[in-house]
Every structure is written in structure tokens, then in C-alpha cells.
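A single protein chain has been omitted from the complex, and every remaining protein chain is retained in its original position.
Note that the chains take the letters A and B in the order they are written out, and that residue 1 is the start of every chain.
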Amino acid sequence: MSDHNKNNTSELPATKTQSTPPAEAPVLLELRNIGKRFGETIANECIDLTLRKGEVVALLGENGAGKTTLMSILFGHYVADQGSIHTADANGVLQPLPPGNPQAALAARIGMVHQHFTLAENLSGFENILLGSEKLWLPARGRAALRARVEAQMAESGLHVSLDERVSNLTVGERQRIEILKALAHNTQVLVLDEPTAVLTPQEAEGLYKTVALLASRGLAVIFISHKLHEVLAASHRIVVLRRGRLVGELTTANASKDQIAEMMVGHEVPRTERGEATVGEPVLQLLDVSLESSQQRQRLQHVTLTVRRGEVVGVAGVSGNGQAGLADLISGLALPSSGKLLIDGEEVQRTGPRHLMARGVARIPEDRHHQGVVASMNIRENLMIESLDDARFQRFGVIKAAASRSHAIEQIDAYDVRCEGPDAVVGQLSGGNMQKLILARALDQEPLLILASQPARGLDIGAQTDVYRRLLEARKRGAGVVLISEDLDELFTLSDRIVVLHDGELTEAGASDEIDRREVGLLMAGQGSNHQQSTQESAL
Amino acid sequence: MEFLDIFLSENFWSAALRIATPLIFGTLGALICERAGVLNLGIEGIFTAGAMAGWMAVWFGSGLWGGVLVAMLVGALIGALHAFLTVPLGLSQHVSGLGVTMLATSGAYFIYRTALPDFSSPPRIEPFQALDIPGLSDLPFIGPALFQQTVLTYLAIALVIVVGWVLSRTPLGLALRAVGDNPDAVDSQGLSVYALRCGAVIVGSAIMALGGAFLTLSAFNAFFFGMAGGRGWVCIALTVFASWQPRKALLGALLFGAFDAYQVRLQTEVGALLPAQFFLMLPYLLSIVALVVAARGADYPRALLKPWFKGQR
Partner (left out) sequence: MIRLESRNSSSHWLAVLAPVAAALFAMLLAAIPLMAAGQNPITAYGLMFKGAFGGMFAFTETLTRATPLILTGLAAAVAFRAKLWNIGLEGQFYLGAVGAVIVGSGSIDAPAAVLIPMTMAGGALFGALAMLGPAWLKTRYQTDEVVTTLLLNFVILLLVQMLLEGALKDPMALGWPQSAPIVDNALLPALSAKYRLHTGLYIALCASLLVFALMRYTTFGFALRAVGENPSAARHAGISVSAATLGAAALSGALAGLAGVGEVAGLKGYLTADISPGFGYAGIVVAMLAGLSPLGVVMAAVFVAAVFVGADSMSRALSVSSYLADLMVALALLCVLIGGFLMRFKVTWVSNSRRTSSTGAEV
């Protein structure tokens, strides 16, 4: 967590949850001694948690700490190996919650907004809320009453969204509102939000904290899962820290400091990633008035002009779905511009295809490592070779040189410290961090001129994250240009020399990362130019 | 013109309806399974098994409606097997479907041969007769053309309306549509993905079996080997063509029925020029074309072919 830029929480308008609920507020939820293993891995161990009416508790931990697992147990997606959960019934008496049963959780008035939305995209928002509320073997009834309740909830919480629009047509922010309304629809007493701001601009996130504070003041108990320090400090009454499946700390937010909880979260002093000075050279990537047409919103680009030079990291900020996929596809060689020019190292790209671009010195770290990065059922040796099947190093006349590819794999495993059983280990068994190391090894192997890194540290714990950052900065030092597409503003400010913002397919230069602040970037992410009056948070998020 | 004269014969239209009927049942059944997210390639075997089981029940004295019920029951059982393999076990829907078709077909043939080994030509039963609807059946041209079908044809059309209503207007239909798009959405609302999907496959398979029963109890009156004749596969193509909607399924089946009835009559008109097999090929080729032409569209069940396991997020 780099601290040397001025973009820490003190910048943002204080949304600190003001009124702490009295300590004698009734207990609505109790988790007792929860333990859960997945094979050899301990996901949760001996966790106790109490939640009172009107409280906002932030569950903090790095990726892999066990936060989502714990809440999944609460909601009935998993069954704990040990421990029990108790929820308050209509009279406020704590009753045991039957495990492994989302229906029981719902009946106990627990609502959950998952990190990956659980919406049926072919239905409207209201239909999604309706789902599960009626008996399946009877005709529809009671819909008008539910509708009225949802609309009342909308007015009360300020979460306005169209209920009858097909979900596939809604933006990410709108879908989240539907998800929250869905979670609140049945007289909910406990609301769980899993990493809710991952898909929001800073301003929208602010709006969410306000909404949460409002709901809490009306008696709702909220658990807020996050790995972002500034967020938990801004939005909660109490912080509970998990590390490697265990509860390692619990503090009142008012008394907590960033460094303190950071250290609790990681277990040791958080390593600082120092970017150092940039030595910028010739342009290595140029997009000149590039537009990309597509049937999918997330791929569309309009008149994008961008230059990336050797030795610099350009961070591309923006809420996902605003053209990042299109930009990544262009640089990866999976698409050609519909108009405009794409130049690599000064030469125009006329024939596309990943192999062409790789031959020109472009390396890619894809957004979704499972889906695009590796073939999980193949082994390490094969995955390291997959981008270079035509290479004389690995084949001759179409016959694979097994020995050569094997020794190459062993070298890479060593150089990048991939924890595995050897080059024949199946990649699907590797942890997320090791898989990403493998992808880095493959990408950086041929000393590329340009590196495209999409969400390179997503889902990784701090140790793996630091490693990825280090490798990227090393490449930068060696003179490679880096395009960093990320939803994580901390990451962007840590690694980038310059930041640009994508909104609705249009690219805007924000400026040198040392000279701008999060708020400006946030405004650009929301589509408001820096010349605009800063609008106080929109009505909703 | 001989080509257009065919449309003027009442016989043509009534044949079209008759040919379409098993396709209506089959496509409805397939559509229900696929809307819930499960591809059911067992359909060809279910047609065969339904045809055989329904016929055999009647042969052994159950009466025509008894035969219909037996066929549906057999269809449901076969569907249950496919549902078990594909839903809780999450096995390949392609391979399971093909295996189920092979099992149902060979099982039906084996049972038929074992139970009735001594007949040189397939024994017959008394099938459903054309239902006389007072008033409508007597209309000139339209009467014999459209309203002299057996009760099963009318049942098929009624089923289109019922299934359409259930899918679009009831909570059950809502849950079914949701589970075929995103099973997580359904699970998070406290409903059982397994129960919904298995139920859809079982009910869909029972309806498919009605298509088979129609063949032996209405269109014909005996059970022949190879009776299904690829109708099951045509239904799978028609499901895509119909964008998984019951009304369009009816339309598709009728179009296909009309085409098939037309080609048969064309043979007698134009017969000498082209061999019979050429005409027989046309319906299959049409199905392939229909499949290519039908774009995936907005109604494609996004969760189709993807197994879902409880507790894996």
C-alpha cells in the first residue's frame, strides 16, 4: 500500500459512520467457533462474530483470507465443519440456523449481495426479486404487494433503478442496486455485502457508504466484506480482521489506524512498492483515433488516441464494461480497429492475430487467468509453450521437442519461483498466485517491448500481489512499456507513471499519477470531465 | 400448376397437421428441458420407447388412454435417468443423452422382440379415430382439412398454450427460466436448482414420449423398427428455430409438417424425374438449414450445457 501519493482516505469527504449504536442494542447474529476446510486448506478456523442491530461491521482481510467463505457458510452455500450460527427470531431470541440451506438463511431474514451478481439476465429486476418468494406449485399471487414494498424500500434507501428493464440491459451499478433491493426485500434484519465497491467509481462508492449508514440508522445490521483499508475505515462501526482463516483482530473503527489494520491483515509490515523514477523512451504503442465497433458494450471504443512509451507504465482506469475489453483485445491481437491506426514500435499493425503481435514484442497478461490465461487440464510445460507453438525452440516440422520444452519449463519454474510439483504438474491445481507467476513467466520470457496487464493482481493475496508488481516494475526499468488496465485505484496509483480513464469507450488523459488525485480520476470514470463542477453525490450511488 | 394444386387438397392440410403432431410434442418437451439448462439428446430414444410402450400397453389390453399414460410414464422414467446423470452428477449432457437414446432404443427393441417373437409382420391395434367436433368438422374444406384429427393432435395444440402460460405467467415458469440463465440466482433465493432441473427434464421427457405414443396409437397402428426416423433430432433443431418459445415451436412444427406433406405429394406429381430418396432427404436438409438460419438470439438459455454443483462458488 503505497503511501507516498496524496490519495489516501483523508482526501475523501468524511463519510465516517457517525452514530455508533448503543452497546446494548439487541444481538441479531452470532457466529460461534466456525471452522471449515477444503481438503488440506483451512478456510476458516475458530471464528466468533457477533452482530448487533444497527451496526455496520467490516470484515477485512486480503484475498484468500476466508471472508467470502465465512459469509457463504452464513448464507448456506457451504456447510461448516465445526461451529454454529444463531440468528434472532421475531421475538429477538437467538435460534440456531440450520446449516447448508439458503432458504433457512432467507427465512432468518439474512440478505446477501454476492461479489459476483446472482441475477438472471433474461428477467427483469423485479422478476429477480420475485424469484423464490412465491410457492412454485401455485399461480402467481401477492405480486402487487411485493412491488409496493420494493418501491417503498427504493424510496427509503434512495436506491433508484428501473424494475421492469431486462437485467441484461442494466449497467453494473444498476444491477447492484437490484441486488441490494433483492437482499432487502423480505424484512431483512442482516445484510451482507461482499466487496460491493469493486465495480463502482469512487463517487458511487461514497454513495453506497451513505446508503449503508442510512439503512443502519434504521436498524439494519450490516456486514461489509472488503480488502480495501480506506473503505473499512470510512464505512463501518467496527472492523473484524481475518488472516489465513483466523480472526486476528477486532477494533472499533474510531480507534483504528490504517497502518494498524494493514499490519493485522497481512501479519507483518506491509512491503511498500516503490516505483522509482521513469526513464521514458520512444513510443512503443500508439493508438491514433482508433474506434472499435462491437455488438458488446464492453468492447466498444470511440476515437481513442493513446501513446505509451518505453519505460513507462500507463494505467487505464475505469469501471469495467467501458471499453477495457476492446482495448485489451486490440493490444492482444484479438481484434483489429474498425477505424484509425494501431502502431507497435512505430509500425502499423495491419494483420492481426496474437502471434503477429507477440512476434512484434507484445506480451499479454489476460484479465481472467482461468478462462483465457491457461488451459487448466494441461501441465506447466504445455502451458508455457502454448503461445510459442511455431517457435523453432519447441518444434521442428510440427513435431514437438519434448526435452527442450521440458528444460525450458524447469528454468522458468525456478526463475519465477512457481510452487509446484514440477513441469508435469497440472496447472489447474496451482494456487491463483502461482498460476499468475506462470503467466508472467510466459509473458516476460522474450523480453517484450510492450506488456498488457489486465487486472494482474485480482484475487491474489498481498504476497503474490507484491510479486506481480515487482515484476512489472522490473520490466519497466528494463525499458518495456506497460499498459495496466485495472479497476483498483490503489494499484493504478502505485504502479502507473501516467493515468488515463476509459468511459463509454472514450479515453481521457488524467495526467501524471503524482499530480492528480483520486477524486479527479473518479469523476472521469463516471464520465464527468474535470472541468465540471464537482457534483455532490448523485441521488443514488 | 400441379405444384400449387397440392395446397388446394384438404388431404394435404390434414396430413400436415398429422405429421406435425409428434414434432409439437417433441419440441415442447425439448424446449422445457433446455429452458432449464439441460440438453436432452435422449429424445430419439424416448420417441421409440414411448411408441413401443404405448402400443404394447394397448396390445395387452390397457385401452388407448392407458397406452398414452404408460408411454408418458416410460418417458418420465427415461428422463429421470438422464436427469440424474446430468444434474446432480453433472456429466456430459451430450454423452448422457446419446447413451440414453441408445439404451431406450435397444431396450424397446429388445422388449418388443422378446415379448412378441412370433409375428412375421407387425401386429396391429385399433388406434385413435378422428375426433368429430360438432360444427367445425362439417365446414366445407376447413372441416376435413383442419378439424378431422385425432384427440392427440388437439392435445398437442392445447399443450402449447398450457406450457406457454406456465412459462410466462407462473412462479414455476419464472423459476425455470431463471435456472436456465443463472442457477446461482435461483440458489441464492432459496430454491433448489437440482429439483427444478430434474423436474423439467422429467416432465419434458414425458411430453416427448407422447410424440412417440402418437406414432403408434394415432398416426399408425403398429410398432415398426426405426419408427422414430430421426424425428427426435428434427425436434432438437426446431427448438433452436423456435427460440425456445412454445408458440414458435408450434409454428415450426407446422411448417415442417407442411413441408413434409408437400414433398410426399410432390413425389407423386413429379415422381418420374427424381428418385424418391431425393424427396425424402428434403425434410432433413430443411432442418439443417433452419438450424443454420436461426440465430442464437436473446433467448438462448445461458446456462445450457453447463453443469452446476451445489456449494461451488
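Operating definition for what follows: a contact is a pair of C-beta atoms (placed from the backbone, for glycine too) under 8 Å apart; a residue touches a chain by one contact, two chains touch by 3 or more.
It should be emphasised that the depicted structure is a prediction, and the values quoted were computed from it without experimental measurement.
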Just name the one of A:G83, A:G125, A:P448 or A:G522 that touches the chain not displayed here. A:G83
Touch with the omitted chain, as defined above, among B:G99, B:P171 or B:G211: B:G99
Just one of A:I42, A:A278 or A:I400 touches the chain that is missing; which is it? A:I400
Residue by residue, what part of chain B touches the chain that was omitted? 41, 85, 88-92, 94-96, 98-100, 102-103, 105-107, 109-111, 113-114, 117, 229-230, 233-234, 236-237, 240, 275, 277-278, 280-281, 284-285, 287-288, 291-292, 296, 309
Had the left-out chain been drawn, it would touch chain A at residues 32-33, 39, 79, 82-84, 96, 99-100, 332-334, 353-355, 358, 364, 366, 371-378, 382, 385-387, 389-390, 395, 398-400, 402, 429
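To be clear about the criterion, only the chains that are shown with their structure count from here on.
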In whole angstrom, the CA-centroid distance of chain A from chain B equals 46
Which positions of chain B touch chain A when the two form their complex? 169-172, 174-175, 177-178, 181-182, 184-191, 298-299, 302, 310-311, 313
Mind listing the chain A positions that touch chain B in their complex? 68, 72, 75, 77-79, 100-103, 105-107, 112, 114, 116, 118-123, 127-128, 130-140, 168, 182
